[in-house]
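Taking it in order: structure first as structure tokens, then the write-up.
With one protein chain held back, the other chains of the complex are shown just where they sit.
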Amino acid sequence: MNRREPLGIAVIGAGRMGADHVRRIDRTIGGARVAAVADVDAARAEAVAADIEGCTAHTDPAAAMAAPGVDAVLVASPGPAHEATLLAAIEHDLPVLCEKPLTPDAASALRVMEAEQALGHRRVQVGFMRRYDAEYVRLKALLDSGQLGRPLMLHNRHRNVASPPFFTSSMLITDSVAHEVDATRWLLGHEITAVTVLRPAASAGAPEGLRDPQFVVLETDGGALSDVEIFVNCGFGYQVQAEAVCERGTARIGDGHALVTNMAGRWGGTITQDWSERFAQAYDDEVRAWVDSTRRGEVTGPGVWDGYAAAAVCEAGVRALENGGRVEVDLVDRPALYR
Amino acid sequence: MNRREPLGIAVIGAGRMGADHVRRIDRTIGGARVAAVADVDAARAEAVAADIEGCTAHTDPAAAMAAPGVDAVLVASPGPAHEATLLAAIEHDLPVLCEKPLTPDAASALRVMEAEQALGHRRVQVGFMRRYDAEYVRLKALLDSGQLGRPLMLHNRHRNVASPPFFTSSMLITDSVAHEVDATRWLLGHEITAVTVLRPAASAGAPEGLRDPQFVVLETDGGALSDVEIFVNCGFGYQVQAEAVCERGTARIGDGHALVTNMAGRWGGTITQDWSERFAQAYDDEVRAWVDSTRRGEVTGPGVWDGYAAAAVCEAGVRALENGGRVEVDLVDRPALYR
Amino acid sequence: MNRREPLGIAVIGAGRMGADHVRRIDRTIGGARVAAVADVDAARAEAVAADIEGCTAHTDPAAAMAAPGVDAVLVASPGPAHEATLLAAIEHDLPVLCEKPLTPDAASALRVMEAEQALGHRRVQVGFMRRYDAEYVRLKALLDSGQLGRPLMLHNRHRNVASPPFFTSSMLITDSVAHEVDATRWLLGHEITAVTVLRPAASAGAPEGLRDPQFVVLETDGGALSDVEIFVNCGFGYQVQAEAVCERGTARIGDGHALVTNMAGRWGGTITQDWSERFAQAYDDEVRAWVDSTRRGEVTGPGVWDGYAAAAVCEAGVRALENGGRVEVDLVDRPALYR
Partner (left out) sequence: MNRREPLGIAVIGAGRMGADHVRRIDRTIGGARVAAVADVDAARAEAVAADIEGCTAHTDPAAAMAAPGVDAVLVASPGPAHEATLLAAIEHDLPVLCEKPLTPDAASALRVMEAEQALGHRRVQVGFMRRYDAEYVRLKALLDSGQLGRPLMLHNRHRNVASPPFFTSSMLITDSVAHEVDATRWLLGHEITAVTVLRPAASAGAPEGLRDPQFVVLETDGGALSDVEIFVNCGFGYQVQAEAVCERGTARIGDGHALVTNMAGRWGGTITQDWSERFAQAYDDEVRAWVDSTRRGEVTGPGVWDGYAAAAVCEAGVRALENGGRVEVDLVDRPALYR
């Protein structure tokens, strides 16, 4: 491509995340514009499109992708709708940024992978935005530098103030730990080979029946362990932390110390209450990187293989949660396109 | 204005700062484009303009401002050139974002103020970008909330790895402490009434003859003290810190704890080496806010009065440095346009 | 007892730990004096005793306990020698402070427990000195206050610079994790019911054949999980950290931030290299508390039951390490004397 005109983007899904991306492309990304918006709720699509010059509103994703000036697609619809949209985009050979999960399970992810392989080149990026967070990027760079030696363990904490009403025990794995699954794969450059889920007593602060917190241990083909505390009703704040323990040192991110006060017998600071605050910049940087690489005709971010691997690990994790033991992860052979 | 088309900006000055702004407007700001670039060095202007679609190159600022599609001006030329450019922009009633200093001294700042008053409305914003830094913004919000009570003291640290070759002892005040002068005025909402400059022994790490570090104490009309350690050859990193001491607590920014390592007998992290890293996001947010408010036809940032007040305080500071005592600051009455 | 004269102590074992206790009693403990020292190496016993007024040297622990002026016993000999000394002390109804482990295995600990039960009152305290560390004490007080709600998880880190030459893979459990076993029981007030040991790749920094690091997960009868990273060749320092995750918040100890420097592009501080530095004050406070309670005729610290429970958990841990799975802990019924 290597184009100079702005990239025209069709945004599929105009819920909180989709509307957020529309605002982002309009406001904080150079070289891109929102050309079309689609949502099953026509009024919602129109409300979002109304603010953007030259942007059309649709209820059908395919219609949005076919709208004038559309060069690429950003998928922010619910997970179960992703497969159809992705297959349509691949059919039109359109570059895609697809919010996580790629698809809700490994089988459907494999179908997308087959379609992209049939196309013969990579077009799809998955929205694992932590890869664009400044702290994770610094941690990755430090690990890759070799200064600390080989990574042996990764300790992760993932805490939310409260879970939404529809949250189930298995969604702690598929919706939340999915981020650490990708972060572990990416930071360490390993595939995950087994999952164990340990279940401490449920917190009195969690809704009746929800197994919250959980403690997940991932094993990798590089011999590393990655443990994840997932606690989605911790009550006090949104916290994402990671500590890599390597042969010659450790590195920790996620403490966030911007403003420190002394008040009423205590020192300290506030804790972010929400992912949209903690990772706002990561989303900006993710979309900016995607727009830039797309204009150059490249795919540089996490792709369909990463979306598939995460889905397969999460499936194993749900079985481990249900059965209480250790479950091995079975991945297909990695196709040449993704090596 | 309240326009939907992108704001066409003439960037005056294509040195490091100007080129940085051109890249910023092209890459990270929505709703704006670089329409013209001017630099006394024609080759430099052309090199910068070449990368931008539809951008013209000039050696004369006035020609750049008169170029097709120019709606606003960003001034990033050397300080002594600011006055002429600002007067020309005011004459054309063009919105301006002018890098600090507004002008090198209070007398020239007053001439700009008179021109803007004659125009009858505010058009000029000064580039005190710390007002857009997330940490300063949080500190300001906390002070304004009244939770800590009235601010009584502000302790500032401003440290650079090394000063550029042309730096003089008085530039520690006019070029560096100028930031804390504005930050003090803005955070506290006070005017500065007197300046004392104390001079510890010069560091062996400073160039021969440079009075570095210095310790500056600002007194305000609200009864507060603001002390500033300025140390431009500290050798170890770029650090900007501030602690507000209020009647019921204190608040501190600038420690920056993103990635903490344990290695070789030490815990800790790296220190930024450069303002362009520490304040990159603040520059983005400053220009974005200026573009947005300009498209709405407003001036919301620091203006000519702030540029003048900073110049007057710095002039007093230079006298205090030279004479070793306390020097009072004499401001003109604040015109109605700036109340 | 409730005595006013100083407590005369026989110190059994004059190696590093024993000599350290002799110096401690002589220098930093009021109300106590070293009355006798025993070591299998006569010269070592005599060298230590020579500095202390009125202190006799022995090779036989029993002789030291029978020496004039001996009111109590501090056992700092190697673990395998503990049982005989403890049984002798119990026979003479002497108060004992016994360095950990109480005895090397659960069976021998049970024999000591039976002897003390036959005596009919508690006389033996075990040297789990973390219960006297100021940070652990504050964490325990916070957990007991109920402010954070019920504890659900405890994340522990235990890192040493390098292991001594004689260290084996199972000693990571029995010698090192033993501390976290007791800390978990004490902090949470739970018994441990199962142990899982996960083995990441061995560090290149560990001696050939040593499984280092290990990751141990303890389950408790209160439904809590306590995970322990044990890494005895981490290379960079001695670090003991714990984070309790409760229903309404978390609390973390072990970061230690006394002196923070900015130097050469890095901020941070030094990491303790040795337990004797990190826990020096805890040892002082432990011995002082033991002397004080002994003079009042009481036993207030961890006792034989705690020593037995730790031994039983560590035995299960060694089996878990060897077999790679989860091993349940089987404790005898808690005798009335220890309720």
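We call the chains A, B and C, going by the order they appear; numbering starts again at 1 in every chain.
Methods note: a residue touches a chain if its C-beta (ideal position, glycine included) is under 8 Å from a C-beta of that chain, and two chains touch if they have at least 3 such contacts.
These numbers come from a predicted model, not from an experiment.
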item: Where the missing chain makes contact, among the chains that are shown; value: A, B, C
item: Contact residue for the chain not shown (choose from C:117, C:168, C:262 or C:293); value: C:262
item: Residue, one of C:29, C:153, C:282 or C:318, that touches the chain absent here; value: C:29
item: Hidden partner interface residues of chain B, rising order; value: 149-150, 152-153, 155, 198, 200-201, 203-205, 213, 215, 217, 219, 222-225, 227, 229, 231, 234-236, 245, 247-250
item: Hidden partner interface residues of chain A, rising order; value: 234-237, 239, 255, 260, 262-271, 273
item: Residue numbers in chain C that touch the chain omitted from display; value: 4-5, 25-31, 53, 134-135, 138-139, 142, 147-148, 248-253, 255-264, 281, 288
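Basically, only the chains that are shown with their structure count from here on.
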item: Chain nearest the overall Cα centroid; value: A
item: Interchain centroid distance [CA atoms averaged], chain A/chain C, Å; value: 44
item: Distance between chain centroids, defined by C-alpha means - chain B, chain C (Å); value: 58
item: Of all residues in chain A, the ones touching two or more other chains; value: 248-250
